[in-house]
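Notes for the one structure printed next.
And then chain A:
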Amino acid sequence: MLRVDLHPTHVSKCGRYKLRPGKPLPFGATIVPGGVNFSIYSHAATSCELVLFEKHAPEPCANISFPEEFRIGNVFSMVVFDLDYENIEYGFRMDGPWNPQEGHRFDKSKILMDPYAKVISGRDVWGAQPDWKDIFQHRSRICFDDFDWEDDHPLEVPVEDLIIYEMHVRGFSRHASSGVKHPGTFAGIMEKLPYLKKLGVSCVELMPIHEFDEFENSRVSPVTGKLLMNYWGYSNVGFFAPRAGFAATGKFGMQVDEVKNLVKQLHKNGIEVILDVVFNHTAEGNERGPYISYRGIDNKTYYILTPDGYYFNFSGCGNTLNCNNPIVRNMILDCLRYWAADYHVDGFRFDLASILGRDQNGAPMSSPPLLESLAFDPVLGKCKLIAEAWDAGGLYQVGSFPAWGRWAEWNGKYRDDLRKFLKGEAGMAGAMAQRLQGSPDLYGWERRGSTASVNFITCHDGFTLMDMVSYNGKHNEANGENNSDGSNDNYSWNCGWEGDSTDPNVNKLRRKQMKNAVAMLLVSQGTPMILAGDEFGNTQFGNNNAYCQDNEISWVDWSLLNSNKEIFEFFRKMIAFRRAHPVLRSSGHFQNRDYMGSGFADITWHGTKAWNADWSGEAQTLAFMLCGKHAKGGKAQDNNIYVAMNMHWEMRGFELPKLPKSQAWYVFANTDARAPQDIWEVGEEKKLENQSEFLVGSRSVVVLIGK
Partner candidate 1 sequence: MEIKNTAGEGHIVIEIVGSLDSTNVSQAEEKIIPFITDKACMVLDMGKCNYVSSAGLRLLLMIAKQLAAKGGWLSLVGVCDDVKDVMEMTGFSCFFKTYNTLPEAFEALKKGGMAKC
Partner candidate 2 sequence: MESKYSVNIQGDVAKIELSGRLDAVNAPAFQEELKKLSGSSLKSIVFFAKDLEYISSAGLRAIIFAKQKCGVQSQVYLVGATEAVLGVIKMSGLDTFMHIQDTYGE
């Protein structure tokens, strides 16, 4: 079709560029016939200039003012014709009031990145020292929005059927032992696909992959002399652009295609992708921070400010994004829709999500419009939405995060209770019963079901599993803050020796405790999450806050896969077990009754005596049985499963509940047994000689199936 609006109407002042009024939506830079449409919002700016650079050039090649007649409402938009869209970098200059008390910080001397930039250059290769004299550090670029997805589609696996694997893109394959061709990149993850398939996880959760600056606050550790960086990346420069430094093709500016290809290949193998997104603050920091974008475009819109114009710091990172401002709210929606629609991402985990529920003055709201919009958004309709239901401002909402039946939560109580029980704290049976059945005490009252609970024992934040059984206290000296950073509430136990040990008994107990932990995790209702590397005992040497450690402390050490093969095998088989047994994966909570006429309630509690759990203050044991006829609320058929947990330092005999005549108990896992007799392949469980009692070893977990 011929269009009549494809011709320039204006010429830039310098005479080199042909222009015409642009379309205000969509925001950002969009390739249109003959040129590029630029569009940017600012409420308080008085004028705006488009600044163009040739790739990597120190000085701009053009400054093109938006003619006043190109502004519609509070949006400046313009089409520039005949641009070499592949080799151009662009930014904006905004003029407007300088009045910090009123919230305005315009500075015409600064060149600002587009908040909607879909590709950002400036930190193209991880760890390459930036040129600090560069007047434009983070440069917006124009993105090809096409990609041949063929028949790919988000997988839409029910959340309760997922097994999530949390990883840092760089840390996963950066270690010399990873054996990949492109270490520390998205392409490196792709090379590990056969490994992920073998392990059996069905979802990878990537720690932040939005563009950030690893050199933000970089410094040298006074203890180790190593460069400390923003390694985790919970500090966005831009929300729409993938991290160039994580892409092997970043130096060619092809990170967008590399990420999309990773998602496509993972999907092909039945593995979903969840992104860890950080909408609580930006990398601009507080009053003393740099001008990257938002601050110079419309400070008052983007940030929550105190009445006298300072930055509120609910994130612990200097500023707080003004999430419930309608402009910012729309930006977040646009952003998530973009990742869901253009990158086929399956879901999101929201860092410090409680901030998303604060109003423009910072007060928590009961029905935050942003969270509601996300819950009901049409494009995000099938996306997983997972909240880290707390913030650094003291809001802790595990169990009370506004959900509209859509939101799941990182269940911090699950982690804490499980760790306490595991280390032998007495009287945890009651709490454990809640955690094992999807925390109905937290999520039952709103009928949110066990799908609301993302269960985890370890995540990037805190000890690794190996460290949780090797250290009583954190060892963060290398972070250069006198070991004052990082959580003190680890509920960890070193099994008798602090740190690496040569004592075979200590090491044996540690292995057993790791197996106990993962066995409990994978028989719990809810969605389990595993930290990458835990499946072969990766260590951070006791560092429980390795956010700044871009080195062997954080990188997953693949050589441990050989030395801890036994742990890996246990993980692999437990994962296979969970995937084989729908009775472990209910979406709703148990009803504690027999509604299928099977003779058993959906879940029943036991102890050293069948049908008699010890709920006392001294209890260190617990057992339960799941009735296979009640699997998936009665919609699926499964075996009966019985799990006995003895966290006492002495062995205990557990009387087994009697099965119907045609069935017998088979042992699937017994963490007290020596490998490879500790766990069996699914379907090859060993029939018990004694069908009435099982002697559960000290600090051990036993998993039986009745068939």
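We adopt the following convention: a contact is a pair of C-beta atoms (placed from the backbone, for glycine too) under 8 Å apart; a residue touches a chain by one contact, two chains touch by 3 or more; residues count from 1.
As a selection rule, all candidates are chains of the complex that A comes from, given by their letters.
Predicted model only: the values in this text are computed from it and were never measured.
Trainee: Pick the candidate that touches chain A in this complex from 1 or 2.
Mentor: 1
Trainee: Can you tell me which positions in chain A touch candidate 1 when the two form their complex?
Mentor: These residues of chain A touch candidate 1: 84-87, 144, 146, 148, 182, 185-187, 190, 247-249, 252-254, 257-258, 260-261, 264-265.
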